[in-house]
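Note that one protein chain is taken out, while the other chains of the complex remain in position.
For reference, chains read A and B in written order, and residue numbers begin at 1 within each chain.
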Amino acid sequence: MCLAVPGQLLSIDDGDALTRLGRVSFAGVVKQASLAYVPEAEPGDYVLVHAGFAITVLDEVEALRTLAYLAEFEPEDLP
Amino acid sequence: MNGTTPIAPQCPIPTATGEAIELAHGGGGLLTHRLIERLFRPAFAEAPEDLTHDGAVFEIDGARLAFSTDSYVVRPLFFPGGDIGTLAINGTVNDLAMCGAEPLYLSVGLVLEEGFAIADLRRVVDSMRQAARAAGVRLVTGDTKVVEHGKGDGLYINTSGVGRLLAPLPVAPGRVRPGDAVILSGDIGRHGIAIMAAREGLGFETPIHSDCAPLAMPVRRLIEAGVDVHCLRDLTRGGLATALIEIAETGHVGIQLDEAAIAVAEPVRGACEILGLDPLYVANEGRFVALVPAADAERTVAILRHCGEQAVVVGSVEAANGAAAVRLGTIGGTRVLDMPSGEQLPRIC
Partner (left out) sequence: MKYVDEFRDPAAARRCAEAIARIATRPWTIMEICGGQTHAIVRHGIDRMLPDGIALLHGPGCPVCVTPAGIIDAAIAIASRPEVTFCSFGDMLRVPGEGGSLLAAKARGADVRMVYSPLDALAIARAYPGRKIVFFAIGFETTAPTTAMAVLQAEREGLRNFSLLVSHVLVPPAIEALLGAPDNGVQGFLAAGHVCTVMGYWEYEPIARRYGIPIVVTGFEPLDLLQGLYLCIRQLEEGRAEVENQYSRSVQRDGNRTAQEVLTRVFAVQPQRWRGLGEIPASGLGLAPAYAGYDALLRFADVAVPPERHGECISGEILRGVKKPADCPAFGTRCTPEHPLGATMVSSEGACAAYYRYRRPRSTALAATGGTL
């Protein structure tokens, strides 16, 4: 379940908590998404968008940490 | 033509069980194929080569000709990168080119819905004129019908075309051999995304443009250069995957594809990610694959690039080994590409 795609928040449109929309770029394809669930999001942030709603702001530090963890796996020594 | 007496297979076509035609039957995938194989072929085909995929080739008094037809029901009629008129011309031009022919003359049949704006018709006709000129073909005959309001989706177009065979040998799946290179003429997925975005009102601010274009010239250059083109196929509905599966199964070969070599433009990728679509199955209108002997691969790529196509080798042909299939190299190994059963739908899951 749950196809959610990361995109970069380009700008925030007017609106209150319920109706706040933002423009999100997915590799250059720009689409509007509701920001109702990410009140803290700011332009430049990467958000995860599902069914037209941003459901979280992605944490870059954690992303790098995950990649660093993966990078520590040693390649298999070939016999 | 060839003088043999064909035997029409007595396929017991199931009588209508209340089953109706579904949109999937026009999707270019499994159901389309079944419709052709189980309903049309038994009714119309008199020889195995009849009703093959792209066009028909035959000889009349020594002249080797190709003949093809296509109908256009696209919605919306106008989309970024083209309209139903551009599609109608280029579609048939490309079908003929894929036979290894030089497209020459086209017919145009229009079915207009009462109430359709003449201004829109003028736009479409203008597009067709420009597309025909760009493709080097002449529209020499046509027909117009009008149906009552509500009985037609604005405008349907059928084009049929005749061309002169250029390739000395047949260009068909049957000529594909293990070892052949599979060359793709450019990036994939533009047309399908352009249409879906426009039709479903997906609200992409940055419009993705259809790649609708005529392919006769690059094909001609290949043939004139003496490349022994085994098979050509333009990618339409069903995308790259469907085109190659059909070739593999008709030609009884296996095809190994390298996913990393297949170019997908970033915005198209982004759109596919959002919609949950696999670019391999998304429609194109200005791309084709060429299957040529391995020795000709480099030359083919060079010639196509010289024509402006971003051609690249994306795979190779191998022996079928019991199962003619298209295999895609993935992170975890290879997976077999399957024929989609219907139109790929955006998913949320």
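Note that a contact is a pair of C-beta atoms (placed from the backbone, for glycine too) under 8 Å apart; a residue touches a chain by one contact, two chains touch by 3 or more.
None of the values given here were measured: they were computed from a predicted structure.
Looking at chain B, the residues touching the absent chain are 14, 17, 19-25, 30-31, 33-35, 37-39, 200-202, 245-246, 249, 266, 269-270, 273-276, 278, 323-325, 330-336, 338-339, 341-342, 345-349. Interface with the hidden chain, as seen from chain A, comprises residues 1-6, 8, 18-19, 26-27, 34, 36-39, 46, 48, 50-53, 55-56, 58-60, 62-63, 65-67, 69-71, 73-76.
The rule is short, and it goes like this: only the chains that are shown with their structure count from here on.
Centroids built from CA atoms put chain B at 36 Å from chain A. For chain B in complex with chain A, the touching residues are 202-206, 208, 266-267, 269-271, 273-274, 276, 347-349. Remark: chain A residues 1-3, 5, 7, 23, 25-32, 49-51 touch chain B in the complex.
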